[in-house]
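Structure first, commentary second.
Heads up, one of the protein chains got dropped from this complex, but the rest are sitting where they should.
Chain nomenclature is as follows: A and B, assigned in order of appearance, with residue numbering initiated at 1 for each chain independently.
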Amino acid sequence: MGRDVNSPSKFKPGDRVTVKFEDRPGHLRTPWYIRGKSGWIERVYGQFRNPESLAFGRDGLPKKTLYLVAFNQSDVWGRTSEPKDKVLVDIYEHWLESSVGEGTSS
Amino acid sequence: MTRGHHDIGGVPGAGPIDQSEHSLSDWEILADAVNQALGARGVKRTDEMRRAREEMDSTAYRDMTYYERWIASIEAILIEKKIITKEEIDRKLAEFETKWGET
Partner (left out) sequence: MNEVANPEHGHDHPKHELSHYAKRIYAIRDLLIEKGVITEKDIQCQIEYQEARSPANGAQLVARAWVDPEFKARLIADPKSACAELGIDASAINEFVVLENTEQLRHMVVCTLCSCYPRPILGRPPDWYKSFNYRQRAVVDPRGVMREFGLNPGDDVEVRVHDSTADIRYLVLPLRPKGTENWSEADLAKLVTRDSLIGVMDPLDAISE
């Protein structure tokens, strides 16, 4: 029962976050192009079984909080054209850390 | 650090999007249905199938068509779970090929 109890999510909408630069073997659903990039929490989607564990026949518990994280295209690809454009990725909490004062939302 | 062959967002060198479509062959419809049936029966999870495709040979990944990759991952996961062996598939296929060759 304890594993399914909703623990408070670490981040809330508006929080600035950076995607960890981790790499390890296994089934990872955080795309390469977004690792190390900084953006902000757009939505908190709630808790889901961890696909990294499900992919190997395990139960995916404890559940992880999933977030919609938004990034300025210019921050991801280093361009200054199309300053309004964004890329948004669904990322699990264990891939995110707080960032302070990096990038600006337009 | 190594980037998976499936993890291709932003990889340069991609060309125009080919907007042509093909209607599915019988074998593709069958692959789709077998995949969904195995999921509905709880035999395998989508996450396992994705992982199997990520573990494929990278050249094969690029060369195979979409449903060929599905079939390869169905086979890999069924063998991994000891539901079927490669030898059983080979033997059954040999029976089919004999029959198909005769028609």
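The rule is short, and it goes like this: a residue touches a chain if its C-beta (ideal position, glycine included) is under 8 Å from a C-beta of that chain, and two chains touch if they have at least 3 such contacts.
Keep in mind that what you see is a predicted model, and the values were worked out from it rather than measured.
For the chain left out of this panel, the touching residue among A:17, A:41 or A:91 is A:91.
In the complete complex, the residue from B:2, B:20 or B:59 that touches the missing chain is B:20.
Mapped onto chain B, the footprint of the missing chain covers residues 6-34, 36-38, 40-41, 43, 50, 53, 62, 64, 66-68, 71-72, 74-75, 78, 83-84, 88-89, 92-93, 96-97, 99-101, 103. Although one chain is not displayed, its contacts with chain A can still be listed: residues 29-31, 33-34, 45-46, 48, 51, 66, 68, 70, 76-77, 82, 84-92.
Definition applied: only the chains that are shown with their structure count from here on.
Residue ranges of chain B in contact with chain A, taken from their complex: 1-4, 7, 9-10, 45, 47-48, 50-51, 54, 81. Taken together, the chain A residues at the contact with chain B in this complex read 23, 26-28, 31-34, 51, 54-57, 60, 77.
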